[in-house]
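Here's the structure, in structure tokens; my notes come after.
Only one protein chain is missing from this complex, and each of the others stays in its spot.
Up next, subunit A:
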Amino acid sequence: MCGIAGLIHRGKRSDVGSEMTAMLQALKHRGPDSTGFAVYGEPVEGDYVLRLKAAEQEDMGKGRGIDKIVDERIAEVERRMEERGAVIKLRDRVRPHAVRYVLSHDGDTEDLAKYIEEVDGTEILSFGNGLELIKDLGDATRVADEYKLQGFKGTHGIGHTRMATESDVDIRSAHPYWAFPYNDVSVVHNGQITNYWNMRREMERRGHRFMSNCDSELLAVYTAHNLANGMTLEESLRRSIDEIDGVFTYLVATKDQLGMAKDTMAAKPLVLYESDDLIAMASEEVAIRAILPHEIDTVDPYDEEVRVWQA
């Protein structure tokens, strides 16, 4: 079933960390397996935020010297960063299996990302100037507490509560997906994609990498592919309705934009609230009410609807 939520403040910064946590906690009943956030803080030119996981959460409890292995992986990642000329300005071991870096780097970020991911068991969750992507098993408050998300100031964010239907319960299959290797782009999705394998093979032929067997990852790769080929976010969203089969509603966030697309059957829900300074959307109204308790007007977008908002 899955729940998705997104919000964007126009012309101001707010505590999007707490707001997204409240929205996703209200959607817990739609998906208790894992929760993920992609929130956008103030972009720092030249500095990158890189978040990665060096193991799955469930691996950490199994023993067998996993702590040592993870330490070795992280050491190897850092060695590779330095080898490619990146300077680690900040290193935060948020969880035993997850690290957040602030880097300065002048070179090719795609090359760097690929080089880092060659380290066994390592996956870059996000890479960008403003994007902070957090995902782990558990409900919204648990993940937000573990990753100290409360109080995060930003302009916009998207999030996801997952009920695993077609792939495993692990971080690899949790949303949001970073649109590798496209900086600052993230995707959350609710639905099923029926031409997944065709589209995945198509994307793999064009040289894109897939880390999971989760159909939602396709949307991230597909969006990255379109953006890299010069499409605007809106064009990419619109094209996806024709090219991707299935039932889906998905949200895409970039450094300064938030977009949504709904499939041709309008089979997956989304409720939308728009005002001059805040746009909020979620699978169910109850999530929007979690941050806006006063009386508001909301609408359901129709089939094939595509919208993009600017921060």
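Going forward, a residue touches a chain if its C-beta (ideal position, glycine included) is under 8 Å from a C-beta of that chain, and two chains touch if they have at least 3 such contacts; residues count from 1.
Heads up, the rule we're going with is that contacts and distances are computed from a predicted model.
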Protein name as given in UniProt for the chain not displayed, "ABC transporter ATP-binding protein", "Isoquinoline 1-oxidoreductase subunit alpha", "Thiosulfate reductase molybdopterin-containing subunit PhsA" or "GXGXG motif-containing protein"
"GXGXG motif-containing protein"
Touch with the omitted chain, as defined above, among A:Glu45, A:Asp106 or A:Glu295
A:Glu295
In subunit A, positions touching the absent partner
264-267, 269, 271, 284-286, 288-289, 293, 295, 297-300, 302-303
